[in-house]
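As C-alpha cells, the structure follows; a few thoughts come after it.
Only a single protein chain was left out; the remaining protein chains are all shown in position.
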Amino acid sequence: MTVSRFAIATVLLSFPLLGQYDLSGEWGARYHEDQSERIPGPELGDYLGLPITDAARLRADSWDASIATLPEWQCRPHPADYGSRGPADLRIWKEVDNQTQQVIAYHTHVQWQAQERTIWMDGRPHPPEDAPHTWQGFSTGKWEGNQLTVITTHLKEGYARRNGVPRSDRATLVEHWVRHGDFLTLVSIIHDPVYLTDPFIRTTNWVLSPYQSIDPYPCEVAEEVERPEGKVPHHLPGENKFLNEFPDKYHLPAAATRGGRETMYPEYRLAMRGSASIVFPEASPQYTAPAEPQHGIHVQRVRGGIYMLSGAGGNITIDAGSEGVLLVDTGLPDKTDQVLAEIGKISDKPVRYIIDTHLHADHTGGNEKIAKLGQTIAGGDVTNLTDDAREGAKVIAHQNVLNRMSAPDGDKPASPFGMLPTDAYFGSHKDLFFNDEGIRIVHPKNAHTDGDSMVFFRRSDVISTGDVFTMNGYPFLDLAHGGSIQGELDALNQILGMVITAHNEEAGTYIIPGHGRLCDAADVAYYRDMLTIIRDRILDMKKRGMTLDQVQTANPTRDYDPRWGATSGFWTTRMFVAAVYQGLGEKGRP
Amino acid sequence: MTRFLAMALLVSAPLLAQVDFSGGWSPLYHEDLPDRIPGPELGDYLGLPLNDAARLRADSYDADRISVVPEYECRPHSSDYSMRGLAVMHVDAIRDPVTQRLIAFHTRMNFQEMERTIWLDGRPHPSEYAPHTWPGFSTGTWQDNMLDVYTTHLKESYLKRNGVPRSDKATFTEHWVRHGNYLTVATVVTDPVFMTEPLVRTQSWILDPTQVIGRDICETAAEVPKAADYVPNHLPGTNPFLHEVADWYGLPFEATRGGAETLYPEYRKKMEKPEHPRERCERYCACGAEGFVCLSPTAPPPDKQP
Amino acid sequence: MTRTILYASLLVVCAVRADSQQQNFDKVQIHVEHVQHNVYMLAGAGGNTTVQVGDEGVLMVDTQFAPLAPKLMAEIRKLSPGPLRYIINTHMHPDHVGGNAAIAKLAGSDPALPLRIIAHENVLNRLTAPGEPRFPEADLPNDEYATPVKNLHFNGEAVVIIHEPNAHTDGDSMVLFRGSDVISTGDIFTPGGYPFIDIEHGGSVQGEILALNHILELAVPAKTQEGGTYLIPGHGRICDDADVVEFRDMVVIVRDRVRDMIKKGKTLDEVKAAKLTRDYDTEYVSSGSFVSADRFVEAVYKSLSPSTGSGRSSR
Partner (left out) sequence: MRLKSLLLMLGMAGALGAQLGPGPAVPAPGKPGAPIDLTGYWVAYVTEDWRWRMVTPLKGDAASVPTTAEARKAIDAWDPGKDEAAGLQCKSYGAPAIMRVPGRLHITWQDETTLKIETDAGQQTRLFHFDGQPPRAMAPSWQGYSAAKWEGALPVANPPVFFGLGIAPRLGARSRSLEVTTTQLRAGYLRKNGVPYSDKTVLKEYYDIFSEPNADTWLMVTTVVEDPMYLAVPFVTTSHFKKIPDASGWDPEPCTAR
C-alpha cells in the first residue's frame, strides 16, 4: 500500500512543473525590426529612442570606430543584452538533473562569436559583488506562468548600441522569454543607473528552424595596424565630424537623433513640430538585483593556490601551497586579526613572504603583526644556526617604498621598524620561485607612486596589480610620492602586455586590482581606454592654454564620472583632474 | 604463524649485509684544508690530471663572474665537489614501508643545502635525454661493508672552485666504507672532456650525534650593473695571476699547471727548481691548528718579479 | 665570389645532411620524454619535436623529416587522441620543417578548425625564395606572423611565440608554454654542439647572444638555480637555466676572443689558425656534430667584421 501512496504523491508533486514550456531547439533569427541597425550596424550618431544620459552621449560622441582594431577589442563578443541584436541564430538546450529530472539550467548559443549563456533554474543565489564580471553575466531564471523571467547580473561593460553608446558594468538585465507555438519572443529590459535615465526595453523574435546548423566562430587577435604603444583612437569633445551625417542622410531633426528619454514617447512628435510645453511621463525607477550582501571580509579562490581577500582595505592576494603562504599586501591594521583568521582557514602553514605593492597604509597596515607571526625561509649562511629562521616573514618591496616608509613624511612620522620591508629590490623586476611556480615582481615606474610593484604568478596566470589598477574609481595618482599619469598609463599597458585571454577576450589571465572586484583583460582594457581618453582631453585643453580651474569647470570626465567619479572622500574627481593636469608637463607626451 | 617466521628470516637475511650510514657526519678537514675551506688559489691546478682544454678554460676564468653573472650567484656544488667543500653531511636511510628493505640513502650537505638520493633498489639510470641536475642520478650496490655508488646525468660544474671545469659528460663513482665512527669516501671522477685519466680523491667524516644542519638560502640579486652580453673572462694569455701560487709557496710554476704526470712519485725527479724559492711559510700556515681560524691569509701579496 | 662558393658548399652540406639521413630512417627510434605538465619532447632524427597535449587537442613544435611522420604520429596518438591544431616551426631548416606536410596529412584536419602551421614571416620568405630547394606547398607555413610576439591560449595555458631576430637564422621563433613553464628554443640553443649561425640565412652572433640572454630572462629557475623553467633545445637533452648559462658564456667568450683578434687586424685564416676554441672543442665537437670549430669561428668572424657582416641584428 505504501508504494502506491508514494507514487501518487510524486505524480501530484511533479504535475505543476509540467506546465513549463520547453524552449529548447534551433531558432532562426528574424530581423523584422531595426534590421538596418542589427545587421549592417547602426549609423554613427544614431541615438534614436535611447533613454541615455548626457554622460552616455559624450561617451558615444567620443567613440571612434577604429577602436575595434585594438588587439584588446578585436575578439570582443556581444554581451548578453546585445547578443540578440546582432546575427542571432539561436540554439537552446536544457540541462536536466537525472536524479530528479528537474531542469537545472537552460543553455543558449548565439551565432555571432559563438556566445554561450547559462540560465540557472535551480534557484542558486547570484555571486557576491566582487566576483568576476563576464560578457554573458550570471543569469537565474524562473517560470512565471508561460513566461521565463531571467535576471542577469555581473555583466562586463558593454554597449546599448554598437556605435559607441555605453552600457555600464553596474547594469542589470531583465528578460522575459515567451514561446507561442513556433515563435519565440524575447523582451529584454536594461536597467543601467550609470548611463540610462529609464529602463531601456527591446523585443526580438525567432522562428523554430530544425534544419539550422550554427558554424563555429574562432577569433584570433592579429595586430595589423602599426601604431605607437598605448594609443587609443577617439574623438576629442566637440571634434566628431560624423554626428550630422545621419540626420542629413535621413532628413531627421538633429535634436531627435541625439536620443534621450523624451524621444521614446509619442508626445515627442509634437515637440518635434515645435510645441514647447509638453509634459513627459515620470521616469520609472531603475531595478538593481539584490547582490549577496557583502560585509566584512570576503575570500574567493581565483585559480590554483591563489585566493583574493577583499574587505580589509586594499585587496589581499593569498598564495597558499606546499612551501607555505605568500601574501601580496596586508590590508588595514585593524582588520589584521580577521585576515589572519581567513588565512588560517586556507592553510595551516606559516606566512613566508609578504610583498608590498606600495607604501599606503591600507596595503601595508598588517605588515608588522603578520610578519612577526610568519617564518621566513632563511637561515645562517653555513653556520647551521637555525634560530634566526624564526625571525618572521620576509617583507619584499621596491627600494623607494623602504626609503619613503623609513623617513618622516611631512607631518607623519616614519613607520615603525616592524612595518618596514626587510628585503628591498631595485631595478625593473625581481624573481622568486615559490609553491612550484615562478613569481615575477615587476616595478612600473612612477605610476600610482614611485615604489609600485605588481606580482605575476606565472603558472597560475594571475597578476596582483596593487593600486595601479582600481575598479572602484579613478586611479589615485599620488604625485607627492612620485605618481604620474604617464607612468600610470605605461603600467596599464604593461599589464595588457603580460595578459593573455582564453577566448573572446575573457578569462585566461586573471587580475586582482588594488580595490574592487576580480577582473580580467577586458576590464583593464576599458580602464586603460578611459584614462587615455581623459589624458588626451586634458592635454588638448592644456595645449590650448586653459588653466586648471578652466579645465575643471569644463569637466572633461563627465562621461565617466557616473561610474568612476567621486564628489567627496579623499580622492575626488577634481583632485584626479588636477593630478592629471599637473602630471602633464609642458611637453606632456601624448 | 610459522610460515611467517620463515619468510621473515629469509627476507631479513640479505638485509644484514648492509652497513647503516645514516646519521650526522662532520667533515675532517685534515687534508687540503686551505684548498677546501678558504678556497683554492688562482692558477692552482696541483694534483689534477688536466688536459690542455681544461687548462685554457681555467686560465680564462675570472672570479668576478660569480658576482656579475646573476645565474652563478646561487650555484651549488654538484655531488662530486660537495664532498670537498663545506661538507657537514646528514644521511637518512629510506626504507620501503612494506618490506622494511633499505631502498635509498638520502644525503644533505649544509652548503647550499645540496640534497641527493642514492638509490639502492636497482632502478635503471634515466635516458640520455633526461635533464642533468647538480646532484646527478646515483645508484648504489653493496660490496659487503663497502657501498659502491655510480652517478650520471651531472650538470657541467668544476673540479676546483678556481675555474677548473668538469664537463656534463663526466661520470662519478664513490666508495663508502665505515670504520666505527669514521666514514671514508673515495671519489673517482671520470671526465673524458677535461681529464686524461680518472681523478681519485678520498675524504673522511666523523659521526656527530649532536649535529644541527640549518638552512642555507640564496636569492639572486643583480647588484652589479652590467651589459647584457658581458661575461668576465681573461683572453688567452692575458691572465696575470697564474704565477701567484708558485710565488707564495715556492713551487716550480710548471708543477702548478697540473697534468697526469705530476701525480706520480717519479715526477719529483723531473721537477725543476722553483723560480722564486722561499724560506718561511707566509700564507695559511697554521690553518686548522687548535683555535686558529684560517680564513684570513697572513701573507703579503707575492713580490711582483718582472 | 667567396660568398657563392660558401653558399654552394652550405647547400651541399644541407643536402648531404638531409641525404645522409635519408637511408637509415627505418632504424631511427622516436624517444618520448615527459618534460613538465602537458609538454613532452620527442627526439628522433634531426631537430627535437615538442608536443603539448590537453583537452583542446595537440600542438607540435617542429616536425623533423617526412619519413618519420608515421612514427611521430604513433607516439603522439599514445599521448592524446585529440585533433592536431597547430604546428609551429622554430626556423626554416629541413630537419625542422621537413615533416610538416606528412604530419598534416596523417593527422587529418577538421575543416571547421583547420590545422595552422605558424612560423615567422622570414621563414616563408626564405623557403619560397628562388635558389632554395623547392618545398611542397603543404610543407610551408600558412599562418606567418611579423610582430615581435604572437600569443595563443591553448590547452588551458598561455603559449607565447617569440621572434628572435638574426640569431640562428633571421626567422627564429621560440615557444614559451607559460603554464607548463617550458621553452622550446629551436636551434638557437643546442647544448651538444656549437650553435650553427647560418650567416647566409640572416644569422648573426650578436643576435644569437641576445636570444640566449632573452632565454635566461624568461626562465625562472627553482631552488639552487635548477629546475623551474625547463628548455627543449633544437638538438640534445632537456636542459634548464644553468645549462643555458654555460652555453651563453661559451658563445660570449669565443666572441670576445674573435673580436679581440679582429681589432688586431687579423685575417679569417689567422683567426682559425689561432685555434681560439680549443678549450671548448673537447666539449662541443664530437664525431656526429654538424658545426665544426672552424665553421663556428668563421660565422662569428663574419658577423663581427664590418664589411661582410650581413646578419647584423636590428634589435
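Letters A, B and C mark the chains in the order given here, with residues in each chain numbered from 1 onward.
We adopt the following convention: a residue touches a chain if its C-beta (ideal position, glycine included) is under 8 Å from a C-beta of that chain, and two chains touch if they have at least 3 such contacts.
Nothing here was measured: the structure is a model prediction, and the numbers come from that model.
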| item | value |
| --- | --- |
| Omitted chain's touching partners, listed by label | B |
| Full-complex contact with the absent chain, from B:Val91, B:Leu199 or B:Ile217 | B:Leu199 |
| Selected residue (touches chain absent from view) among B:Ala104, B:Leu154 or B:Leu251 | B:Leu251 |
| Interface residues of chain B (partner: the chain not displayed) | 2-3, 5-6, 9-10, 13, 16-19, 28-34, 46-49, 143-146, 148, 150, 173, 175, 177, 179, 182, 184, 186, 188, 190, 198-204, 206, 249-251, 255, 262-268, 271, 278-282, 284-290, 294 |
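Assume only the chains that are shown with their structure count from here on.
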| item | value |
| --- | --- |
| Most widely separated chain from chain B, with each centre as the mean of CA atoms | A |
| Approximate Å spacing (C-alpha centroids) for the pair chain A, chain C | 41 |
| Chain A-chain B separation of Cα centroids, rounded to whole Å | 57 |
| Separation of mean Cα positions, chain C and chain B [Å, integer] | 35 |
| Of all residues in chain A, the ones touching two or more other chains | 431 |
| Shared interface positions of chain C, touching two or more other chains | 221, 223 |
| List of chain C residues in touch with chain A within their complex | 112-113, 145, 147, 151-153, 157-158, 160, 178-181, 220-223, 228-229 |
| Residues on chain A engaged by chain C in the complex (per definition of touch) | 215-216, 218, 220-223, 431, 433, 436-440, 458-459, 461, 500-503, 508-509 |
| Chain C contact footprint on chain B (complex, rising order) | 51-57, 60, 65, 69, 71-72, 74-76, 112-114, 127-134, 155-156, 167-169, 192-194, 218, 220, 228-231, 233, 235-236 |
